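Have a look at the structure below, then the notes.
Shown here: the complex without one of its protein chains, the others still in place.
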Amino acid sequence: MSELIKADDVEFIKKEMVRYEDKYSAIIPSLYKIQARHGWVSEDSVEELSKVMEIPSADILEVRNFYTMFNQKPVGKLHIQVCTNVSCAMNGGRELTDHICKKYNVKKGEVSSDGTVTVNQVECLGSCDTAPMMQINDKYWENLTNESAVEIIEKLRS
Amino acid sequence: MLKCTINGKEVEVKEGTTIIEAYKEMQEDIAHYCWHPGLSIAGVCRLCVVEIEGNPRLQIACNTEVRDGMVISNVSDKVEEAVRWGLDFHLINHPLDCPICDQAGECGLQEQYMKYGQYDSSMAENKVKKRKVVDLGPKIVLDAERCILCSRCVRFTEEISKTNELGIFNRGDHSMIGTVKDKPLDNDYSVNTVDICPVGALTSKDFRFQQRVWYLENTATTCPGCSTGCSVSVYHNKEGAYRVKPREDKENNGYWMCDEGRNVYKFVNKEARLLSAKTLNSGKLSSVRLAQALEDFTSFNREGKKVGVLLTGQNTTEEYKAILEMFAGADFFHWKNNEEKFNDFDGLLKRGDKNPNTNGLIETISNLKDAKSFNASNYDLTVAVMPENFLVYEDYNEKLESLKASKNLLLFSAAKLPKMELKTENTWVFPLKTFVEKEGSYLNHAKTERRIQKATSIVTEAVALNEFAAAVSRGLKININHHESRKQNEFTNIPGQY
Partner (left out) sequence: MEVKLLTEHYDDKSFQGIEGYKAKGGYEVLKKAFKMKPQEIIDEVKASGLRGRGGAGFPTGMKWGFLPKNDETRYLLCNADEGEPGTFKDRKMMERAPHQLIEGMIISSFAINSPKSYIYIRGEYNESTAILRKAIDEAYAAGMLGKNIMGSGFDHDLDLYVGAGAYICGEETGMISSLEGKKGQPKLKPPFPAVQGYLSKPTIVNNVETLAAVKYIIRDGAEAYKKHGTEKSCGTKLFSVSGNVQKPCTVEVPLGYSLMDLIELCGGLKPGRKLKAVIPGGSSAPVLTAEECVDAKMDYEDLAAKGSMLGSGAVIIIDDSNCMVDLLNVIMHFYHHESCGQCTPCREGTGWLEKMVKRIVTGEGRLDDIDLVLKVANQMKGRTICALSDAAALPAISFVEKFKKEFEYFVREGKSMVTSKGAPAHA
């Protein structure tokens, strides 16, 4: 029925809409679904989702923009999020972010020229005992050094 | 009933009354931005704080119900300090561009600032940059930097118009009111968001930059836009009217009015109006002084003449009574706007009957005939009262055209008339007063009386039907000074005017 939300995703969304007590609860899972497909959630996707769910687009955009895990613009193949909250900051999280940015010649929040890497600082990921740490896409990487972090990224890039 | 003490005064309130409602009831000052009596409670501006005896923490008055024996104050040092800071929090990212802001003069932020402002901004930081002049829809513009995120407009579109165009996007001090591009703020009630915006964030494209509000007077009256007859205020100066806003009226329209009703000021201003009386002079209508036209009509012998009167529901009951008396024995015709939609209702305020006084007409004049069967040539004298809000009459021109068949024509119109070639024996055209220029009453859809009040004189030569009838029947001399066009109330000797 639409270009941005594929038929099987629509099927998933419809199921989620009856899974919870209220169809609004399906907004977050649906946005995740769209992000899994495109890497981010565009305003156009929000409008399409609004039609699929029959929920005002403003309500859905409010949700997309409130939660930091929904990317409001495209990200690199590897979305690297380095924790820079207290415990990680004390253990070099900020320096690690800078190191990775420098290594891939990319500014925070931007996509590297080859499209492989986006680096962001992120708030506490609940892995303070293994600081500093980063999340790459869905996965945590812990007890990092500048060198080990780059090694991991290099492996994932290829 | 519950007894409580507010700022040292003992009062009784109904069970379930919130503290802020109690303050409002006793007309005691209380600062607030997000609370609005017509909307749900948001509790976010945190300005309506009060001190309740026995509670060390300040409470917000909007979300606290009065309990029996409560001792409440908002004049303590503690409260005043909290309000002062609450205001500072509102101002740190506000542009303070009052000199170029349309809301200046009726701005909640400005008012509170005069009262509590620290006059020495502690904020050395750069303000958060947000979007200016955001086009939210056909009628409304947003300045996101001025917005204090009270959420009234968002709640309005959720709870009242139920159109959900607005949202508050992002978090923290990056939060911003907005719409999604596929759904602009465009509903039949959208301009209410401008009224309830406590600052100059939402402005109406129609009124923006037209007038400084402190140069305008406002008059409480009734909207003539449809048979709901919302309580409204008309804002005007000596040049004319500039806007119409709803006036609180719990039984009738609550706090709201429709966007269409906001346009009713447009047909009252000079550029849309018929400015002088006219009589037929060698086959052509030409302007004459009102007194002259009156005399001219009075000298016309109506004895034994067959009279047909064409009326809409847009005049006051007082006018209908006068016209009924004046033309006793005549055939009266009821001309309606759009028949198919006449009984429509949108569930909130808007009705298909675009006349404020259809019921007044029906109740005053029995045996009304359908205007569809009206034929001017059947009568010796045709009396036609054209509707002031003529745009809602799709067959307006057609009807006007049909009057040409009259033998003698007495025509009342508030609106400017097109050029008319007439073959009548006599034609008298009188400029009619609009709802802002006269007193009187309407009977709305629920048969409730709605009053209108004179706000201003726009067309000095204009008459109301009852004034006209009185002048004619009593044969009074009318003295009009054309040069003092702004002088109010020329018909001071005519009963019904005061």
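Letters A and B mark the chains in the order given here, with residues in each chain numbered from 1 onward.
Quick note on the criterion: contacts are C-beta pairs under 8 Å (C-beta built on N, C-alpha and C of every residue); 3 or more make two chains touch, one makes a residue touch a chain.
Since we're looking at a predicted model, the values are computed, not measured.
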Among shown chains, those touching the left-out chain: A, B
Chain not shown: contacting residue from B:93, B:192 or B:355: B:93
Option from A:10, A:27 or A:46 whose C-beta touches the chain left out: A:27
Where the unshown chain meets subunit A, residue by residue: 19-29, 31-32, 59, 62-63, 66-70, 84-87, 89-91, 94, 97-98, 123-131, 135, 138-140
Residues of subunit B (touch criterion as defined above) contacting the omitted chain: 41-47, 49, 57-58, 63, 81-82, 85-86, 89-90, 92-93, 122-126, 128, 148-149, 168, 170-175
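In the analysis below, only the chains that are shown with their structure count from here on.
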Between subunit A and subunit B, centroid-to-centroid distance (C-alpha), Å: 50
Touching residues on subunit A, where the partner in the complex is subunit B: 43, 46-47, 50, 56-59, 61-62, 65-66
Subunit A-facing residues of subunit B, complex: 164-171, 178-183
